[in-house]
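Omission of a single protein chain aside, the complex is shown with its protein chains in their original locations.
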Amino acid sequence: MSSPSKTFSALMPGDLPEDSSKRALLAEIDASCRVPVLFFVVSGLLWLLAGTALALVTSIKLHSPGFLASWEFLTFGRVRPAHLNTVIYGFASQTGIGVTLWLMCRLCRVPFVAPGLATVAALFWNIGLTVGVVGILMGDSTSIEWLEMPRYATPILFVSYALVAVWAVITFRLRQERQLYVSQWYLLAALLWFPWLYATAQIMLLIDPARGVVQAAVNWWFAHNVLGLWFTPIGLAAIYYFIPKVIGRPIHSYYLSVLGFWSLALFYNWNGLHHLTGGPMPAWMITVSIVASVMMLIPVTTVAINHHLTMWGHFEKLRHSPTLRFVVLGAVCYTATSLQGVANSFRGISEVVHFTHHTIAHAHLGLYGFFTMVMFGSLYYIVPRITQREWPSLGLISIHFWGCFLGLVLYVAPLSLGGILQGLAMNDASVPFMKVVEGTLPWLQIRTLAGLLLALGHVAFVANLVWLLARVFGPYRKPVVAILTGIETPAIAGK
Amino acid sequence: MRYGPLLFLGILFTLASSWVGLVLMPNRQLGSLVANSSTNATGAIVLYPQARSGEAQQGAEHYRSLGCIYCHSQQIRPDGFGSDIARGWGKRRTVARDYVYDKPVMLGTSRTGPDLTNIGERQSDYAWHYAHLYDPQITSKGSLMPPYPFLFQKRKMGQGGPSPDALKLAGEFSVGEGWEVVPKPAARQLVEYLRSLKTSFDLPEAPLPKAAEVTDAQPPAK
Amino acid sequence: MDRGEATDVTAMHAAIVRERPDPVEGHEPLNLWVVVFIAGLLFWAGSYLTQYSGGFRSDEFSEAQINPAPPPVEAGGGADDPAAKAAKEGAIVFSTYCAACHQADGNGVAGQFPPLAGSEWVLADGPNRMVRIVLNGLKGPIKVKGGDYNNQMNAFRDSMDDRQIANVLTYVRNSWGNKASPVTAAEVVAIRTAEAARTGEWTAEELEKIPASGGTAEPAAVGTLTPEALKEALKKLSPDDLKALLQDVSK
Partner (left out) sequence: MNVLAILMIGGVLAVPAVGLWALHWASCNGEFRLIDRAALLPFDEEEPVGQPTDLILNRHSPTT
């Protein structure tokens, strides 16, 4: 977190180029977003690197249990939750908030309100997160999935989050544009839903634990809604903004957007308990969640149709816009992972894939394939605008994209298949359990390979960003025209 | 849509619905569940489940802290749904009442390792658990479970030979002449917890397989 | 960036040209099929919900309509063939209680847990010793298939009933290349009652003294209490002691 905070002194809206003063509102808004948005984004990406490292350790441990086994704080049961919390609350949430802030400012047509407030929030978020992750590694993990951070860390996070929500409401009240774009509904919903989810889970699981399996119900109501009501809305908001923006064409049907939003709001929050199928829960709770999961077909199909018809006739732009590449890939993964989720929620299928690595693959298709890709795409669009600098290396962009794309395919496809085979073997009592375990080995090894590809992509992206930020210190250059018209620039020559 | 209020209202009501349905309702239905008391064959009152002994409870804390939950589940699915019962992981499906004293409830969502709901009954041998925790390869070759050497202490053997609870390590695992490996308190507590995991008790909502079914199938006579 | 893109004339015009034939973006009305699709889903939701919610009771855990539970394992297996049932249950009991130490392949772990496959103890012509080991456990040094073992096996007299012990031993005596006579619940019952007084694990030497097969071993050898032995013992008592004893027992 130190490198960004050092960066900011050089980032104050003083060193804006002369000619940009001609630019009206947009330039002003973008410039006003600099410090807070960059703070969230850069610290988010630093957590991404940390999370990637932890992920690799976790993945290797899963097929070579002896790896780093002699240190208690690096045992599998601690590194895994540490990885989950770093990427969820460190990378995904912070980057998501950064993108949210920028989108809100742009769509409300107001320059960033109280940048100080948001920056302080980011600061606290990172402090709370560091405390929490160290706590997990030190053995204070709560072993409540998606809520492993110990009790003494979460209040800090909550305070910092409250600041963000307050900021969002202020901005919303001050908006100059009365009309609300679909992205704004999603963003507002996410910003209001998350504190509710988080507070409920904290109170009923950590502060005053409910009795018995009620904890399990609350746990999965929360865990699934973090995906469905926090990350998904932010991701969809970005897709709804960037696809039309990049191809220069409005969303296909606004009515479909309305339908998609309200059906998601109505059904997604009932999904959670399908994670407990066959478990010690009264039948009706499971059944309700299964029904809601199947109902998710409505928002998913409508959103998919809407995005596809918007892209129709513009697919060749995928070759030219990094933003579009990542965002469209994310949109495709959203459809895929949602349909997979619907299928997995049925009792007959859950009987096989539940408790297997298939679930892990599914979660990564959603949080990585969908959300993370959309966030990467958004950053490729946002960062040049708020820093007034172009991406220095197009080569690194390609490495980033192909690393992530191939890594994603290599991760999800084999592990999904492996999980199904694992489940089928496990449900056949005549197969000794050790045989089942041996069967999963190759898939777990492929997963580590995929992880390396993903790590490569992340490093390329962060390198590009650092390079870009480094230029912010130097004299202002005018690279954009040169790059767009294909004339060699120092950046391109330099790669 | 131009104005906020409708949006706010919708956002509020949608989440409120599932908050009531999946948080408040479960809490109302199961939030005050208590142990089941029954009389066994000898007419004595049997309470199940029972709160854990101090040692076992400390063991549960280690189980939580070491994240065992990420590979081991603690729930038995009903007979015919998966192979939980056919594999002998439990005699009956687990129900809400089995968990009334667990904080946190560690049902688990992964079976990279076997289910542990009933491990206390399946394997109650200290020596086995110690060896397995010290290095799973000793007892289960090819297991993907990490070894937990930090739960044990390697020390010089006393004059009186190995101490009673020292691990019997042979071959590739032996630690050399005059040395012995003994479990630290944490290991003992963890094993106490594992031994305390037993669910083979009758519950009205989840009875054990009836004795009648048990006795009808006689093995073939010689 | 904006300035740059503004100079990118070709792309801009190309795009604008594409826009012309498509003036009503954002105004597409809902497709009828979408509506029909949604109606269908809602109908399914209603029926599924009413059918499988167990009346929204807090103590109804199974949605039996979806997963009709097959008859319990004890009764399941090869139809009514008792041998098949026994074998099936034997395998399950083995994986439940035994496989952890003796391994699924019955080969045990060298130096730790003795093998069952091809073990002279298992293949003994009678089950007397094995049943005793399972009932009360075993500790101390023992030689199996030429290997030395010195570990502890705990008692299973409470966790397994007689039939389960019979079936698991039958399974062990006829798996991994083992071939030996099956064990009957009757034999287990006999030994269980004969050894009712026994507490603590057996040791190898103690077991060596017991004939592998045939009726229960002679009392003296293992301090068991058969009715005959009891009668003999009581005859030795003086009348008073006997009376006292009887009173003592009767209360």
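By letter and in written order, the chains are A, B and C; residue numbering begins at 1 in each of them.
To be clear about the criterion, a contact is a pair of C-beta atoms (placed from the backbone, for glycine too) under 8 Å apart; a residue touches a chain by one contact, two chains touch by 3 or more.
Bear in mind that the values here come from a model prediction, so they are computed numbers and not experimental data.
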Residue in contact with the excluded chain [from A:Tyr241, A:Phe267 or A:Phe461]: A:Tyr241
Residue touching the undisplayed chain, where the options are A:Glu145, A:Glu351 or A:Glu390: A:Glu390
Residue of A:Leu84, A:Leu107 or A:Val374 in touch with the missing chain, whole complex considered: A:Leu107
Which residue of A:Phe39, A:Tyr381, A:Tyr411 or A:Phe461 touches the chain not shown here: A:Tyr381
For subunit B, the residues touching the chain missing from this view: 1-3, 5-6, 9-10, 13, 16-17, 20, 28
On subunit A, residues whose C-beta touches the chain left out of the figure: 23-26, 107, 177, 179-183, 241, 244-251, 254-255, 257-258, 314, 316-317, 319-324, 380-381, 390-391, 394, 397-398, 483-486
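By definition in this document, only the chains that are shown with their structure count from here on.
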Chain of greatest Cα-centre distance to subunit B: A
Identifier of the chain whose CA centre is least distant from the whole-structure CA centre: B
Pair joined by more contacting C-beta pairs (A-B or B-C): A-B
Rounded Å distance, subunit B centre to subunit C centre (Cα mean): 15
Multi-chain contact residues (two or more partners), subunit C: 58-59, 61-62, 67, 92, 95
Residues within subunit A bordering two or more other chains: 280-282, 288, 347, 351, 429, 433-434
Contact footprint of subunit C on subunit A as seen in their complex: 19, 23, 26, 247-256, 259, 263, 280-284, 286-288, 290-291, 294-295, 297-298, 301-302, 305, 309-310, 313-314, 347-348, 351, 384-385, 388, 390, 429-430, 432-434, 480-481, 483-485
Residues of subunit B that touch subunit A when the two form their complex: 1-4, 7-8, 10-12, 14-15, 17-19, 21-23, 26-27, 29-33, 63-71, 73, 75, 77-78, 81-83, 86-87, 93-114, 136, 140-150
Subunit B partner contacts - residues on subunit A that touch it in the complex: 61-63, 65-66, 69-72, 75-78, 80-81, 139-145, 172, 178-180, 185, 188-189, 192-193, 196-197, 200, 204-205, 209-218, 221, 225, 229, 258, 262, 265-266, 269-270, 272-273, 275-276, 278-282, 285, 288-289, 292, 347, 351, 354-357, 359, 426-429, 433-434, 437-438, 440-441, 444
